[in-house]
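Moving on, here comes chain A:
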Amino acid sequence: MLKIEALEFSYPSVPASTMHFDLTVDVGEVLSLIGPSGSGKSTLLSLIAGFLPASGGRILVDDEPLHNLPVAERPVSIVFQQHNLFPHLDLYTNVALGIEPSLRLAPIQVEAVRGALARLGLEPMQRRKPGELSGGQRQRVALARALVRQRKILLLDEAFAALGPALRAELIELVKTLVAEHDMCALLVSHQPSDASIASARSAFICEGRVAAIAATAQLLAQSEPPQLRDYLGSG
Partner candidate 1 sequence: MTMSRAMPASLVLAILALLVLSPMAGLLHLSALPGYEAVDPRFWENAYLRRVVFFSLWQALLSTLLSVLPAILVARAFAMQPQLPLRRLLLGLFALPLVVPAVVVVMAVVSVYGSNGWLPLGRSLYGINGILLAHVFFNLPLAVRLLLPQWQAIPQHHWQLGEQLGMNTWQRFRFIEWPMLRESVPGVSLLIFMLCLTSFAVVLTLGGGPRSTTVEVAIYQSLRFDFDPAQAVVLALLQLGLCMLVAMLTLKLQRMPAVEIALSIAYRHRALRLRWFDLGIILLATLYVGMPLTSLLIDALRGPLGQTLGDLRLWQALANTLFIGLSAALLSVTAGWFLLQYSASLAEQGHSRRARLVDLAGSIVYVVPPLVIGTGMFVLLAPHVDVFDWVYPIVIAINALMGLPFVIRCLGPAMRQNHARYHRLCQALALRGWHRFRHLEWPLLRRPLGLAIALVAVLAMGDLGVIALFGSTQSATLALMIYQQLGAYLVAQASVTAVLLLLLCLGVFALLERCIGGSRDAKN
Partner candidate 2 sequence: MKSVLSCTGTLLVSLLFCFGLQAATPNLVVYTYDSFTSDWGPGPKVKAAFEAQCLCTLELVGLSDGVAMLNRIKLEGDNSRADILLGLDTNLTAEARSSGLFARHDLSLPVSALPDPWQDDLFLPYDFGYFAFVYNKEKLANPPTSLRQLVENSNGPTLLIQDPRTSTPGLGLLLWMKKVFGEGSDRAWAQLSPRIVTVSKGWSEAYGLFLKGEADMVLSYTTSPAYHLIAEQDSRFAAAHFAEGHYQQIEVAGMVRTSQQKQLARAFLEFMISEDFQKIIPTTNWMYPAITGADVVPAEFSQLIDPSPALLLDETIVARQRKGWVDDWLEVMSR
């Protein structure tokens, strides 16, 4: 379980705008974060991943605090919208990096890489370079890498934003299955309320550096409070 308690952060360039987050994600859950650009969704993911230092509050994974751990030791995998893969390395190597950056893999780890690639339907193309793949395939590779890393927390930072609706839905379903199979907690940042409907039983609306509302997805998308949510959804 991922628990975020009174997590605070402010960008040095705009010290007045302190962000403040409280949030819980259950095991096996994909929680969607929706909200306008600049509201702090990606910042929250960066805080969890450790790319940015929090100025207060706690992040707990299974009641263990995270915030003093260096990035590499956090039980976190992240998938970005782009630049997830190293363009000069083939798929196999890109995934294998998730287990061991030295690429010295034990046989069982090699099996794990193969298994993950197979699980995502990428096995036949494992020697290809990312440049030869479609956008959807690239994101599958990034998911395969997240899978072999076996970390509790999966962060998806607009991971599927560049894809078409059908492909997006397909990948979101895949994420849901994987999260359930591997007992992970996932946070999905998306611009599209429709993504949240497919992905999550619960969704949070992030606005001005705060969790402005959190509810069952259908309910959240229907409600008219706070007013920023109405503006965001454009359903006034």
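The criterion applied here is as follows: a residue touches a chain if its C-beta (ideal position, glycine included) is under 8 Å from a C-beta of that chain, and two chains touch if they have at least 3 such contacts; residues count from 1.
In picking the candidates, the idea was that all candidates are chains of the complex that A comes from, given by their letters.
Since the model is a prediction, treat every value here as computed from it, not as a measurement.
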item: Of the listed candidates 1 or 2, the one touching chain A in this complex; value: 1
item: Sites on chain A touched by candidate 1 in the complex; value: 49-51, 71-74, 76-78, 80, 82-84, 86-89, 97-98, 101-102, 129-131, 149
